[in-house]
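Apart from one protein chain that is not included, each protein chain of the complex appears where it belongs.
Chain IDs A, B and C follow the sequence of writing; residue 1 opens each chain.
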Amino acid sequence: MSFEALNETMKKSWEIILGENLLLKEVNAGNADRRLYALYLIQTFFYTSHNAKNQALVALNIKGHDSPSIQYMKYCFKQSLEETGHEMMAYHDLKRMGYEIPMEKLTSPLPETEAFIAYLYKVSLTGNPLRSLGYAFWAEDSYRFFGDIMTTAIKNMGLSKDMLTFFNEHSALDVEHSQDVNAMIKKCAKTQQDWDDISDVLVMSLKMTGDMLNAVLVEYKKLLEGKSRYNGIL
Amino acid sequence: MSFEALNETMKKSWEIILGENLLLKEVNAGNADRRLYALYLIQTFFYTSHNAKNQALVALNIKGHDSPSIQYMKYCFKQSLEETGHEMMAYHDLKRMGYEIPMEKLTSPLPETEAFIAYLYKVSLTGNPLRSLGYAFWAEDSYRFFGDIMTTAIKNMGLSKDMLTFFNEHSALDVEHSQDVNAMIKKCAKTQQDWDDISDVLVMSLKMTGDMLNAVLVEYKKLLEGKSRYNGIL
Amino acid sequence: MSFEALNETMKKSWEIILGENLLLKEVNAGNADRRLYALYLIQTFFYTSHNAKNQALVALNIKGHDSPSIQYMKYCFKQSLEETGHEMMAYHDLKRMGYEIPMEKLTSPLPETEAFIAYLYKVSLTGNPLRSLGYAFWAEDSYRFFGDIMTTAIKNMGLSKDMLTFFNEHSALDVEHSQDVNAMIKKCAKTQQDWDDISDVLVMSLKMTGDMLNAVLVEYKKLLEGKSRYNGIL
Partner (left out) sequence: MSFEALNETMKKSWEIILGENLLLKEVNAGNADRRLYALYLIQTFFYTSHNAKNQALVALNIKGHDSPSIQYMKYCFKQSLEETGHEMMAYHDLKRMGYEIPMEKLTSPLPETEAFIAYLYKVSLTGNPLRSLGYAFWAEDSYRFFGDIMTTAIKNMGLSKDMLTFFNEHSALDVEHSQDVNAMIKKCAKTQQDWDDISDVLVMSLKMTGDMLNAVLVEYKKLLEGKSRYNGIL
């Protein structure tokens, strides 16, 4: 495999989401209810709370003491360090939209979000340690796919810049981080199995992100019916 | 909530799978290729390998020393004891179909199967310890939903009884185990949150099983194209 | 190695404890203060709370699907099942001595007890899965070494039978369990490394038990000075 193949795989995965995802269709169809964005931010708060932690766990799964192993461990801790606390951006974006949610009420991610979190922990802790790079590969390079739909949402929902700090901050970090991910893959991926493992996680973690977005729309409909776990806070 | 509501939720979740699942549609449409069943058995081998283990982990998440806590811990270990080694039924069913797969080649579950396994571990180890009962609730009572499609597969593919030991053994255990699960829920579920947590896991674990079945069909098509991870062993 | 060598190693380890342990010396010297026994029971409550759990974790460290692996997994879950809730015997023994300690105040094992618990978890989860049998080997056969000092303590402190349920119950289980441990070692230990690993854990877990007993005496002296974490509950 190669970066070309990985990029092709990523592109196809995004095309499925951009073409079929129910939340994205709803936004493109013009639904301007900010609670769609708020529900997405709540899920973002949850999974982002775990990113620094599960990134660090990759180090526990690295057994070698050779130079690439040590460099990969350092990469993981560096990422963890940079991502620590980023869930609070989503939290403050919610706050600035008018949703002041006491932290002790933010205890229940959607099951699809929890499944996504669970998968990322398993990817970090078991199997080929390189494969967690498959998640980073698309996550650090998602703006060009996710940008248009965000632009539509921002316009329709009238979202101001201070409600978009999570999104903007991560878009800005993208370029540098994406280069780091690519450099690490280049340094560490030696065998076809390495590339396949990275590709598997790329596809699956992006698919689960899509499932999470679909679940946001389902939950939105429950919210309208007063049957959501988030009635009372949204 | 109540058992009635839980049963209603389970029924609805099954209806979605029975109505929309792509693998089930393929079987119902008459595809008689035994490799569909073999691919399913391989995934069954993988997730069943973890069931005794993740069931036991629930005990680590039980903090109390009161009588219901201790009884629930014992229930978990008893289940683990009974489920140990059941993955070998699936393995031997494969063997009797003519697929003699060296164990060291059985290393790669489909990503959807791995995500399912990851979710079950997270459910066991974190959050409300009762919620893992949501998985057991449907898994130990699935024959009545899954029976018809199996009958169709058995007939069309000409599967003999000795290729169905995993399926038949678990159908037979269903009645007793299902009663155990219900008794445990009755004893331990006290609050609405308990019932909601059990219900969340019921829905999500069944949905992920459906995703795994869908992935089996996708992999089958790759197999036909010679692009599957299982080309070479199937 | 052999059972003979393992028994010899166990005997030597016990001789060190019986000859040098400070708590045992104190009891043999005639200190009849029941709080010595109560402090020991509290530590017993703590580490016994973990025994069923860490025994089950061995199963996570067993990777094979062959018959000895599956039998060993079943052995582990069977032990877990039998040991669940045994910490409550120690708790009730304390109660019958007049120490009614609210469960929420039983949160702080001695550091030596915590280190012992930590070691048992590590032994279960990492390295040769057989090595946890080294702990069971001496723990299920300790009466003949520990019996005399208990007899002295019982006599001097005037302990009645209902304050000794943990001790008596486990002495009674010893014979059967010890046979199970030996049978499992016989079935599974194949290489010199297996025997060495079992022997290492035998020696270290017994030594840490001795350290815990020493720490009980140190804490007893703090208790007399009013400086113990257990002042207020003893």
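Rule of thumb we're sticking to: a contact is a pair of C-beta atoms (placed from the backbone, for glycine too) under 8 Å apart; a residue touches a chain by one contact, two chains touch by 3 or more.
Model, not experiment: these values are computed from the prediction.
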In the full complex, displayed partners of the excluded chain: A, C
Contact residue for the chain not shown (choose from C:93, C:112, C:141 or C:194): C:112
Residue among A:16, A:32 or A:70 touching the omitted chain: A:70
Omitted-chain contact residue, chosen from A:6, A:23, A:39 or A:56: A:56
Residue among A:13, A:43 or A:80 touching the omitted chain: A:80
Sole contact to the chain not displayed, among C:105, C:122 or C:190: C:122
Touch list for chain C against the chain that is not drawn: 111-112, 114-115, 117-119, 121-123, 196, 200-201, 203-204, 207-208, 229
Chain A residues touching the omitted chain (full complex): 49, 52-53, 56-57, 59-60, 65, 70, 73-74, 77-78, 80-81, 84-85, 87-88, 91, 103
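One rule holds for everything that comes next: only the chains that are shown with their structure count from here on.
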Chain-level touch network, classified as line, ring, star, complete or other: line
Rigid-body rotation angle, chain C and chain A, from Cα fit (steps of 5°): 180
Self-contact between copies chain B and chain C, residue sets same or different by half: same
Distance between the centres, which are taken as Cα means, of chain C and chain A, whole angstrom: 46
Rounded Å distance between chain B and chain C, as computed from the means of their C-alpha atoms: 38
Where chain A touches two or more other chains at once, by residue number: none
